[in-house]
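Structure provided below as structure tokens; questions to follow.
Missing here: one protein chain of the complex. Every other protein chain is in place.
Presenting chain A:
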Amino acid sequence: MADIIAFDEVWGKPHDPAGRPELTDLAGWIADTPASELQRRQQAAEAAFRQLGITFAVYGEEEAAERIIPFDIVPRIFTAPEWRQLSEGLVQRVEAINAFLTDVYGPQRILKEGIVPAELILANPQFRGFLHGTVPPHGIFAHICGIDLVRTGPTDFFVLEDNARTPSGVSYMLENREAMLRLCPELFQRYPVCPVDRYPDSLRETMQSVAPRRGDMPVCVLLTPGHFNSAFYEHSFLADSMGIELVEAADLEVDDDVVWMRTIEGRVRVDVIYRRIDDDYIDPIAFRPDSLLGVPGLIAAYMAGNVALVNAPGTGIADDKAIYSYMPEIVRFYSGDEAKLPNVETYRCREPQALQYTLDNLEKLVVKLVDGSGGYGMLVGPTATKAQVAEFRAALVAEPHRYIAQPTLALSTVPTLTEAGVAPRHVDFRPFCLTGTHGVTIVPGGLTRVALREGSLVVNSSQGGGTKDSLILADAPMTQSMSGMTQSMGAGLTQAMVGMVQSLGEPR
């Protein structure tokens, strides 16, 4: 297993006695808190998660046992300038994603001008031809984007992956914070941490803003595949926190291209659906006819403009890994500016030269299936066995168009509690970006995933990853209301002053 020398976000470069001056306090807290005490708090947090039922099922295992995602008690911190840099880049990126979707399901300017190869979009199964010409309510396709970021140095952030379908994990951002406030209150006294508990309100406001009908109280619901789904906890948690109904397909019906929810008091018209069901299963008439999870006619209601689907169907074309490599060009095309958040260098194996380079350097590269997710269908060259490398070599030669390759990045590390005390472990970061009619809102926080195995670069929960709380620092010191377990900000004025909610203009 090759050693990867990585930047540590708290301790700085390896063997740097000074660490990072911005985070001296955190380094001191880590040093001063006995490992046994950290262990105790971590176990208390995990016990609470287990009790809440924050579990997930691991696919591909014989017995898809429900388990909790391991939680790490040492938080990760982003300073206010770092967050500013990130949020500007994120706003630009999700605006470009929405502009791109509006274009490919409309005039297709970007294809006509040859910025992205037309075949790559049009022949991609994620491009849903029958939806071409349908403009979603208020023109917004991807209301919720989870943008996966990695870091390699003090100011070096890269987008690793865009998630524009139904990104999950936001419940961990909220639950991890609750646990940290309860178990490590001293950290919140030392640092001015921006609260994250506004997220459910922001999401509900985003949903209400895209309701097709103008009215006082649009009816929003969360559509779940049901309690067998690995993310069911998150579905019920979000519906609860937003105060909206959690429904399954059988609770909805479509009549005259209008969606209705069946209730004891009769039918209620539905305006906005936060659907946590993939396109393929959402409507047996429009997509897979064998789906039992979907609502017949839902897509017709969407095409008629009578319901907003969050996110809209067909957004998968924007987060396909083969399209990802064109994101810098896509951002430039729609925003007129260079991408503020760069991509990781990507070799498109569909191109002969890139394929050759990939085959010649398999031991150094990360190879991914363009339509894979969750860390499945992925080769991490430096840590792979000879047999795995050989398997991918054969697959690449057989179907090169299905793969991309990237250099193995020295992902930053964050101190993490291990059996041998606190030690560096690699991390990534998924902030959640909301787009409504008022522009892009990013709640200052996100999901930090950590690869718990020493040296591992795979952070996916399905592959033995854990999570951490991600603390975003405010510019000015702020008082935390510590009543109960929630962290709450008080007046909206304060929030605007510390720049916690980004509303940077209308999407293009």
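As a convention for this text, a residue touches a chain if its C-beta (ideal position, glycine included) is under 8 Å from a C-beta of that chain, and two chains touch if they have at least 3 such contacts; residues count from 1.
Convention: contacts and distances are computed from a predicted model.
Participant: Out of "CbtA family protein", "ABC transporter ATP-binding protein", "Ethanolamine ammonia-lyase large subunit" or "Transglutaminase-like enzyme, putative cysteine protease", which one is the UniProt protein name for the chain not included here?
Facilitator: Answer from the record: the omitted chain is "Transglutaminase-like enzyme, putative cysteine protease".
Participant: Considering the complete complex, identify which of A:P70, A:P296, A:P328 or A:G377 is in touch with the unshown chain.
Facilitator: A:P296
Participant: Considering the complete complex, identify which of A:E22, A:E88 or A:D257 is in touch with the unshown chain.
Facilitator: A:D257
Participant: Which one, A:G53, A:P81, A:P125 or A:G153, makes contact with the chain that was left out?
Facilitator: Of these options, the touching residue for the absent chain is A:P125.
Participant: If the missing chain were put back, which residues of chain A would it touch?
Facilitator: Interface with the chain not displayed, on the chain A side: 105, 108, 111, 118-119, 122-125, 127-134, 253-257, 284-286, 289, 296-297, 300, 303-304.
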